[in-house]
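Worksheet: one structure, shown below.
Apart from one protein chain that is not included, each protein chain of the complex appears where it belongs.
Which chain is which? They are A and B, in the order written, and residues in each are numbered from 1.
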Amino acid sequence: MTTLEAPGTPPPPPAAATRPLARKRSRPSEQLFKWLVMGLTAITIAMLIWLISSVVIKGAGSLSWAFLADKPSSNPDKAGFNSALRGSVVLMIITIFFAWPIGVAAALYLEKFATQSAEASERKVRERLGSGVSGVHAGWLRVRLSWLRVRPRVVHLVDVNISNLAAVPSIIYGLLGLAIFVGILGISKSLLAGGLTLAVLILPIIIIAAREALRAVPISIEQGAMALGATRWQAVRSQVFPAALPGILTGTILAMSRAIGETAPLIVVGGIVFGTAVPSLNPLDAGNEALFAMPLQIYFWTDQPQASFQAIAAAGIIVLLATLLVMNLVAIILRNRYSKRW
Amino acid sequence: MTTNVEPDTTADDAPIEIQLSAGAATPTHAVAAGQGAAAGPAQPELGPPIFQLRDLGVWYGKNEAVRGVSMDIPKNAITAIIGPSGCGKSTTLRCLNRMNDLVPGARVNGEILFGGEDLLSSDVDPVDLRGRIGMVFQKPSPFPKSIKDNIEFGMKVNGIKPTAERVEQALVDAALWDEVKDRLKDEAFSLSGGQQQRLCIARAIAVEPEVILMDEPCSALDPIATLAIEDLMKNIAERFTLVVVTHNMQQAARISDQVAFMTVEGKAEGERCGVLAEVGTAREIFSAPKDPRTEAYITGRVG
Partner (left out) sequence: MTPVGDPSGRRKRLGGSVGERAMLLALAAAAIISILVTVGIVVVLVGEGATFFTEVPLKEFFTGTEWFPVEGKYGVLPLLNASIVIALIAAVVAVPLGLGSAIYLSEYAPERLRRVVKPVLEVLAGMPTIVLGFFALDAVTPALQTVIPGLGLYNALAAGIVVGLLITPLISSLSEDSMRAVPNAMREGAFGLGATRRVVSLKVVVPAALSGIVASIVLALSRAIGETMAVTLAAGTVPNLSWNPLEGMQTITAYIVQVSKGEASRGSLQYESIFAVGLLLFVVTLAINIIAVRIVRKYRTVYQ
């Protein structure tokens, strides 16, 4: 024994343990279980690899600049993805134009204003009501008073509602778009109708993402501005919102990557277009342009019996997946570049 | 007890049977072998060592957490490890049943002899070892199961038949039986913090280990619950070797037979590392500490 004891002291006799230490032994059930969970993980990843490689193998041969530049055709050798690409671009512009402002505004309200105590405002409104205002003004104040009273319940309802909306199957949004935009508003089955439907579809996703980004900004930033005399709105607009913006944009891009791959709601709203039109890239024309989109074109080709259409469907999928990849990379870069640790 | 280094054959019986008074046959030996601390004189009140730490060191990744700890831990007695926070008390304790194996990046060097065998040796089975050297943690950590299932869990894991008598005995030993005997099927989370901690001790006792390690078992508890646990420690010390990490010197003085004092030593580049300053009987450490750092700590000048 190597000890640091003073010379001359006999080494201490150890007390006996009840039995010698057990040597390491193999536990087959342990190993089996470890291999099992590892294997299940590997199978999942292998399926993903199989998916991507089968698409790439099938579609790579059909990929070319001509494929991206050509319009659709009933001849698979001439058919191109150009109309689908243009359609998807216009769809995304419309979707973001409508979903982003509403989604971010809703998030700002829910996260920064709705939860503030209503007591002070309520007292002030009461005081003014008591101070002898009359007519329209008094009516308005009464409306405000009742709003302040029901506000907490409404906010709770909105909360529950948003999380439920995020779980509604996307095809249901298609039915909503079909009945409202096409049926009631009379918009033709067009890119505009499709874009509006996708906007409704990603609205809850944007609200949830924007709320998370706003929540990540420490309250001290807001309080610091308010301590300098800013109103809450000024503090939120000038301090909190800019700080949360990278996070909001990241969430927005991820929501768009959900929208750009959606197929079912577009079919329900716009049907499947067999035409060979090339839609204009100007979103103001979207109300008159037939509903083209990458996933719709892919679906149309996949549904054709000829094998050569399967190949260009695969090529279309490669383009769609590449687009998604780019969008996700942008989101990741944005997050890493601007994410601050508070 | 023999002077032989080989494990004592008489100890093949259950540890409970071993009488551990200051036996006349117990030879003079040094308990302390800490660096810098001179080996003490004969300490007849402490039994032979069950653990012998030899130049124990622990690294977490690139940080050296503990260096050069050498000490003996006597069998069927309470050894307290005290010292300022960050001195590596818990780290040292967690080496004794190889809990550090579970920490990614942790490396342990040196030797820990358990009954004369190095338990750090790579061919020793850590799972089996932990069944013999139980552990109770700082925060009560009952499983989300019933009180009874909590006790039976460890028994089943170690191949002990979970009979009602054994469950009762463990709870009696942990001084919890009277409080829970009518509600064994209740969720363990329904117990108070102090009760949960005693349940965790009962859970450890039920496995019939030889040693129970306790990592600041009372730090999350109120004074009354703390006293209950201290009493229970003293009661079970006849049957189990207890090694208790505590930051509470009064507690160490109240319960322990042997005290190890660890401290922090500055290294180059501002890094700090835990070392053993002194080890001795509780009386020695608290009345006549040899190491100036120990004296400074226990008189309240540091830490």
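Just so it is clear, a contact is a pair of C-beta atoms (placed from the backbone, for glycine too) under 8 Å apart; a residue touches a chain by one contact, two chains touch by 3 or more.
Only a predicted model underlies this, so the values are computations on that prediction, with no experimental measurement involved.
Only one of A:Ala79, A:Ile96 or A:Val200 touches the chain withheld from this view, namely A:Val200.
Check A:Lys24, A:Lys78, A:Arg215 or A:Arg258 against the missing chain and you find that the one touching it is A:Arg258.
Checked against the hidden chain, the listed residues B:Gly88, B:Gly110 or B:Gly154 yield one contact partner: B:Gly154. Chain A residues in contact with the hidden partner, per the touch definition given at the top, are 27, 29-30, 33-34, 36-41, 43-45, 47-48, 50-51, 54-55, 58, 101-103, 105-106, 108-110, 113-114, 121, 124-125, 128, 136-137, 140, 154-155, 157-158, 161-162, 164-165, 167-176, 178-180, 183, 200, 203-204, 207, 231-234, 257-258, 260-264, 267-269, 271-272, 295, 298-299, 302-303, 310, 313-314, 317, 320-321, 324, 328. Listed here are the chain B residues that touch the chain not shown: 97, 99, 102, 104, 127-132, 134-139, 141-145, 153-154, 157-158, 189, 200, 203-204, 207, 213.
We take it that only the chains that are shown with their structure count from here on.
Only residues 1-6, 9-25, 27 of chain A touch chain B when the two sit together in their complex. Those residues of chain B that touch chain A in the shared complex are 1-5, 7-15, 27-31, 33-35, 38-39, 47-50, 52, 54-55, 70, 72, 74-75, 113-117, 119, 121-125, 127-129, 132, 210.
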